[in-house]
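Yeah, one chain of the complex is gone here, protein chain that is, but the others are all in their spots.
Showing chain A:
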Amino acid sequence: MIVILLIFLCAPWLVLSNTSEEEIGEFFKSGHTNNWAVLVDTSRFWFNYRHVANVLSIYRSVKRLGIPDSHIILMVADDMACNPRNPRPATVFNNANQHINVYGDDVEVDYRGYEVTVENFIRVLTGRLPPSTPRSKHLLSDERSNILVYMTGHGGDGFLKFQDAEEVSNVELADAFEQMWQKRRYHELFFMVDTCQAQSMFQRFYSPNILAVASSHVGEDSLSHHVDPALGVYVIDRYTFYALEFLEKAKPGSKKTMGQFLKVCPKYQCISTVAVRTDLFQRDPNQVLLTDFFGSVRNVEILLNTLALPNITLTSDTCSKSSCGNEEVSSRSLKYADQFPMPV
């Protein structure tokens, strides 16, 4: 009663502030309720250290901004952290000054080593996995999920190489995304690719609600950033380095927009030209929050109707303190198995 009185007293003030807030609210409204991320590194061997550092940097950002491990599918084709050539075991750095260990203390890799294949990747996206696959390897998205798909490795005009043994073509990828759309497995999808001639990977997309960015145009190579003399290999690619710089400044409640993210890494920094595809995306990227794809900010729908839940009292199926201890007691003594079944 008192609460209602107070609200009526403050009503005029509330109305005034409400309209401007609501306008801003409409501006940034997104229809998604959960976030998923599929992060793929397709390269094997020590000299491709930078691709593993790329994907782990994005993994770290995505986790920091709120997406939990259960909603991230991380595919890493080779082990760099515990590689015998790594002078600092259990660490992967994306910078020669070795400030941040992107491998972290609580990483969970879902597909590792030989499991990173084109077949597994397409099956994860389309959901056509065998029934015995564990839950952590499934992409359990629904029609209100925003999915971030990040791929890095070696690529060419129209294909991306998986582990030096097979390729995924842009046509296959476009068809996989169309399958996802028809099965209502995503609400909006953000596709990021950091390879050579990366633009070719999203040229064939034809499903709605996809926003795509690539680190180079067709005919251009994406370049790596710098060498770590302690490791002897390049540690990060240019586009991901500058993208990470941008993401490190974002916090979970950040109001940065996707439009700002798409402008990351101009030509003088990246040397290759960043390509963007927005024609399939219905909203204006300048009005889409960064955390719509990289974080896990959830919109909660408030129901205005009451639900009547049944009053359940569990019957005598349960046991009480006295009756619970009655298990079957074997009449004869049990014993340990003989570990060495031969005469000594």
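Heads up, the rule we're going with is that contacts are C-beta pairs under 8 Å (C-beta built on N, C-alpha and C of every residue); 3 or more make two chains touch, one makes a residue touch a chain; residues count from 1.
Heads up, the rule we're going with is that contacts and distances are computed from a predicted model.
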UniProt protein name of the chain not shown, from "GPI transamidase component PIG-T", "Epithelial sodium channel subunit beta", "OSTM1 protein" or "Importin subunit alpha": "GPI transamidase component PIG-T"
Footprint left on chain A by the chain that the document does not show: 3-4, 7, 11, 14-15, 18-19, 22, 44-45, 79, 81-82, 88-91, 101, 103-110, 112-115, 132-137, 163-165, 302, 304, 306-307, 309, 311-314, 318-321, 324-325, 327-331, 333-344
